[in-house]
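A single protein chain has been removed from this complex, and every other one stays in its place.
Right, chain A next:
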Amino acid sequence: MSLTLRRPASTAPPAAGARRGKVERQWPLALALLAPAMIVVFGVVLYPMGRTLVLSLVDATSALQTAFSFSGLSNYTALLSDSEFWATVWRTAVFTVFSTAVELAVGLLLAQFLNQRIRGQWFFRSLVVLAWALPTIVSANMWRWILHPEYGALNGLLMNLGLLDSYKDWVGGPTQALFVVALVDAWKTTPLVAILLLASMQTIGDDVYEAAAMDGAGAVRRFLSITIPMLKPAIAVVLVLRTIEAFKVFDIIYIMTRGGPDSGTTTIAFYTYLKAFSNQEFSLGSAAAYLTVLFIFVLSLVYLRMLRTDSGGTA
């Protein structure tokens, strides 16, 4: 048996024409309604992006410069051939991998804890969100004082508990400082990760766990075989978001270490800031900013590819 599909008689061309005409009459209204948003997007996104791109291709060395000469890709090649720039890329990568891994691991455990039916659940959830709710400038300053080598609260506490016999410099060496700053970033952002994972965790039905329990699966087995696989899409989203954010880290470093000691915490965003604003090398800074965007774009593509594979091409 064969089927022949025909256009229904009711979808007549005159009606479509009338609709088209109505749409044409309404486009000025639509444009007017969109105009405020378009102006804002142009003003705070498109124009700065375009301006930064132009700056990266010229020789801007003053905030008040009005005439520029075209320098092509020389700013990009200067950066790409600078070992100091690559050192900042490496540090940023270490920071990103370490802080994201800690956030994911601790966030997963926190989400699992917050997903339990326990008394005072609302209290614990509020407590966890507190660190994330603090402005970064506040938490960074707070940790700077807590870890201060001469009068930091952590040293005082550990001395009083008899766990230290003299004050310790927690951000003493360049590598140590990078990991400590990454931990502070993880402390600040883990609650967000936990809340995102918790939201996804709550969509997993109890019946799945009950069936597994009846089959003899213990708590760890249920976590590894049910919770983790079903959280994969949420974990992928968290990874994309946090990797991009961690790669751009600036504020915590500006407050806590200003790139030191021994350049150990000079990440790519801080390096860009130094070039552009401290040294007025606006073109180099702009090129560094675009290279950062390129790195993040590549990372995002990798993650989106992973998402597509895991969710059957729906990413």
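Assume contacts are C-beta pairs under 8 Å (C-beta built on N, C-alpha and C of every residue); 3 or more make two chains touch, one makes a residue touch a chain; residues count from 1.
Note that in this section contacts and distances are computed from a predicted model.
One chain of this complex is left out of the view, and of "Glutamyl-tRNA(Gln) amidotransferase subunit A", "ABC transporter permease", "Extracellular solute-binding protein" or "Cytochrome c oxidase subunit 4B", the protein name its UniProt record gives is "Extracellular solute-binding protein". The chain not shown here is touched by just one of A:21, A:43, A:205 or A:218, and that residue is A:43. Annotation for chain A: contacts to the undisplayed chain at residues 28-29, 31-32, 35-36, 39, 42-43, 47, 61-66, 148-151, 167, 169, 171-174, 257-264, 274, 277-281.
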